[in-house]
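Dropping a structure here in structure tokens format, bear with me for questions.
With one protein chain removed, the remaining protein chains of the complex are shown where they sit.
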Amino acid sequence: MIIIVKKEHEEKQINNLIKWIKGQGLEVDISNGQHSTILGLVGDTSKIDIDLVRSLDIVENVKRIQEPFKCANRKFHPDDTIVDIGGHKFGGDNFQIIAGPCSVETEKQIIDVAWAVKKAGATVLRGGAYKPRTSPYAFQGLREAGLQLLLKAKEETGMPIVTEIMSVNHIDQFKDVDVIQIGARDMQNFELLKEVGKTKKPVLLKRGLANTIQEWLMSAEYIMSEGGKDIILCERGIRTFEPYTRNTLDLSAIPLLKELTHLPVVVDPSHASGLSRLVKPLSLASVGSGAHGLMIEVHNDPKNALCDGAQSITPDQFDDIVKSIDVMLPLVDKHRDL
Amino acid sequence: MIIIVKKEHEEKQINNLIKWIKGQGLEVDISNGQHSTILGLVGDTSKIDIDLVRSLDIVENVKRIQEPFKCANRKFHPDDTIVDIGGHKFGGDNFQIIAGPCSVETEKQIIDVAWAVKKAGATVLRGGAYKPRTSPYAFQGLREAGLQLLLKAKEETGMPIVTEIMSVNHIDQFKDVDVIQIGARDMQNFELLKEVGKTKKPVLLKRGLANTIQEWLMSAEYIMSEGGKDIILCERGIRTFEPYTRNTLDLSAIPLLKELTHLPVVVDPSHASGLSRLVKPLSLASVGSGAHGLMIEVHNDPKNALCDGAQSITPDQFDDIVKSIDVMLPLVDKHRDL
Amino acid sequence: MIIIVKKEHEEKQINNLIKWIKGQGLEVDISNGQHSTILGLVGDTSKIDIDLVRSLDIVENVKRIQEPFKCANRKFHPDDTIVDIGGHKFGGDNFQIIAGPCSVETEKQIIDVAWAVKKAGATVLRGGAYKPRTSPYAFQGLREAGLQLLLKAKEETGMPIVTEIMSVNHIDQFKDVDVIQIGARDMQNFELLKEVGKTKKPVLLKRGLANTIQEWLMSAEYIMSEGGKDIILCERGIRTFEPYTRNTLDLSAIPLLKELTHLPVVVDPSHASGLSRLVKPLSLASVGSGAHGLMIEVHNDPKNALCDGAQSITPDQFDDIVKSIDVMLPLVDKHRDL
Partner (left out) sequence: MIIIVKKEHEEKQINNLIKWIKGQGLEVDISNGQHSTILGLVGDTSKIDIDLVRSLDIVENVKRIQEPFKCANRKFHPDDTIVDIGGHKFGGDNFQIIAGPCSVETEKQIIDVAWAVKKAGATVLRGGAYKPRTSPYAFQGLREAGLQLLLKAKEETGMPIVTEIMSVNHIDQFKDVDVIQIGARDMQNFELLKEVGKTKKPVLLKRGLANTIQEWLMSAEYIMSEGGKDIILCERGIRTFEPYTRNTLDLSAIPLLKELTHLPVVVDPSHASGLSRLVKPLSLASVGSGAHGLMIEVHNDPKNALCDGAQSITPDQFDDIVKSIDVMLPLVDKHRDL
């Protein structure tokens, strides 16, 4: 961490600051410039509150040099973390496809979709039981009953399942869930992150609506600091000024994350745009960017879906996407795990 | 709600959509244009999932006409809601000042600050017991012990208190807290909103880091749909591309909110910028914008604070701000409640 | 266009508004709801100033139904526009690669790079003569002398050239340039758009730093309304809150643009991130998203480049990217034009 101190302040104040820094167990390098004094902090600065330092009257600016995440940092753990979900490996040169319906609706629906996506190449089943909705008047999911249906589909098809948790009160209900999903709106629900970390279960951590890559990795750090090790990051689009799409998928984040962290990262192309006809191009784009996998919403029953154009893609469209992905994987040095 | 349907689609599909809409208890006006057909939905469209409709293949665009919030909507409740906190009124032509330290640290600290801000004109005491921090390695607040210290300060000074909740598991601890604060990162923690709503206690609902005014009012709606009525909205800055400030205070939101909702709205100028020297100009700006109050961080013990330039303003600076506010209040048709 | 009029206003005011709309040559459908009256405008609303209408006291909201762009709108011109640049076709199922150095530096440099990228598969040569720089103290390009060097490289290699214009005063200098580039910062330099449109030359129109897709197409409309027909859109990343990358590449825009407009769209992966090691993953992602081409910065002389890690990729890295693209093109129904 570099602290730029204003020149006009008294030496006594600067000395107080230096004393405080040393009290935190750090060394200080002092460099006097013409218009400012620069303090270079040497040691583990991850516990220093950068906002507190910035707010001091004598401080002109603070720049963090060292990333504040440690467990998630590739610098300290150069090898890729491989997360094993029921025998299916996320990370490294493996490529996995998670698929399933937006919401769990009925036993038949979830089991039928599960078989369909398994056949086309998905290795993990997704499905929403607890649904975060902007409006209290919108369908909130089948909740605990939805979890039971997912577990039946797991039993029936042998696919491991991933589904979203929305409250620390529900953790017990997730004991047979293979991967606990933390949704975008809960990415900084720190009490939930800690409790989920304590379970030591694999976690799929979605990026928040408007959270930076660094904040995202700090949320992974919350889970890891409680003992969780198996974290899969999931990019799902960020909020920008553009109104045509619900979110802007940030694919530049994928190669950057692979430099910054050893954790696997997948992309959810279904939520980014909110338009099913964008799922294929954004899936191929995600593969090109180097992602370790995809999470795609698939709906199996177009006849009963509202009109004949549902939000999710059909099993046939999904199958077509997987076939295209298979052509691309050698280009990005990955192979699909079957 | 207006649904624009693509012209090239078959009548059967459009009829299916119309049938589905009528099944939701709404009337449909149909207007045929040259390049598209426009369906006007008449009735209560707040339960219609706009994203679902938009995702249909035959739909070109959907525009919401009616705001999706009802309990919080001024259109249905034209009179200002007045929230009474220990005899101090928020809303209407009342102006209130909430003040106190960022974090509760010691009994002496919180009681001293409480007396100091009370003397200068604050009517409600704030102080963080549970602290949301980006890093798991940063100080997380005194937690339950901090709540106890706040309650002592309340007993001592007679000031009602407001403090942030971070988990549904802690609700019992808040039974003597006068106003439960929902922080920016929890604005869309829907399970927490519901549980807090069930307590029927007054709530200070901060705007999320990157949430629209409509989403903010929908979060108020979550609380109100569970029976909570006394909600104070709190603008605290939004996330933008500008790196000089931690957040961009959105004061245009204040007069807009006063049109859209009957709920009182206050401003937190301390968190917006992260710079104590911006607190005074942003406080005066907030009063000018028509806010019903302010929430300001005040620290009482500069000698023990890190160096002598703490993040928060001092009681003397706070006193100076209150004096300036008093000159301004008649201009905005408000009076300070004492 | 749909205008929602507040219910409480007098009929006389609403009638004035209706009269004014009819005076603009439009029909009006009136629909009376419980809380508001909805006016549906039928006819060509592209000349109606939506901000003016929204600002009226009696107007609650205005929603545009019809896109305001016409010449660029696929609805009115369903067939893909094919832009021919020296025999190389942009649009439809053609895929083109534009490549060259960031700035033109010397005759040898630009000619060497031109031969290198031509050999690897580029069909159009890029190179900056006039350089837009945030700082007046930074290198501003070789300007007119740089244009001359580009023209020499064109003569030598037979490659058509694209380079950026920054002032209406320089238009005469661009008469032998094959494609005039409008940079991101000039996307809404409307006087420049008009003058460039009058030349009828092909234009590569970059998206502005923080401009919506609709504003981008309206800027294309400025050029087209003056007679320019051959416009290639170029996505180059948008400004968001994320500090790790210089810009966030918006690949969701590519499939959306292909629905909204008949114009070809290419992607510039070099400027989006500012990091040369992201160029390959973002290039493959762009191909996956369905782009009609790429514009890539290539530097040929690593030995003389600052240290041995220049901003641009080398001809060898470029060659490797092109080989990967060739594998992907059949997946997106495109073929590389040679």
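Chains: A, B and C, in written order; residue numbering restarts at 1 for each.
In the analysis below, contacts are C-beta pairs under 8 Å (C-beta built on N, C-alpha and C of every residue); 3 or more make two chains touch, one makes a residue touch a chain.
Just so it is clear, the structure is predicted and the values come from calculations on it, not from any experiment.
Contact with the undisplayed chain is limited, among C:S31, C:Q148 or C:S225, to C:S225.
For the chain missing from the display, the contacting residue among B:V28, B:I82 or B:V332 is B:V332, taking the whole complex into account.
Touch with the chain that is not drawn comes from one residue among C:S31, C:Q148, C:S276 or C:S324, which is C:S276.
One of C:K7, C:H77, C:R239 or C:R336 touches the chain omitted from the figure, and that residue is C:R239. For chain B, the residues touching the absent chain in the complete assembly are 210, 212-214, 237-238, 240-245, 248-256, 259, 272-273, 277-278, 281-290, 324, 327-328, 330-332. Take chain A: the residues that touch the chain left off the picture are 2, 4, 29, 31, 33, 35-36, 38, 40, 42, 61, 63, 65-66, 75, 210, 239-241, 243. Interface residues of chain C facing the missing partner chain: 13, 16-17, 20, 46-47, 49, 51-52, 54-59, 68, 132-139, 166-169, 185-186, 188-192, 194, 209-211, 215, 218, 221-222, 225-226, 239, 246, 274-277, 306-311.
Here, only the chains that are shown with their structure count from here on.
When every chain is represented by the mean of its C-alpha atoms, the one lying closest to the mean of all protein C-alpha atoms is A. For chain C, residues that reach two or more other chains under the stated contact definition are 210, 240-241, 243.
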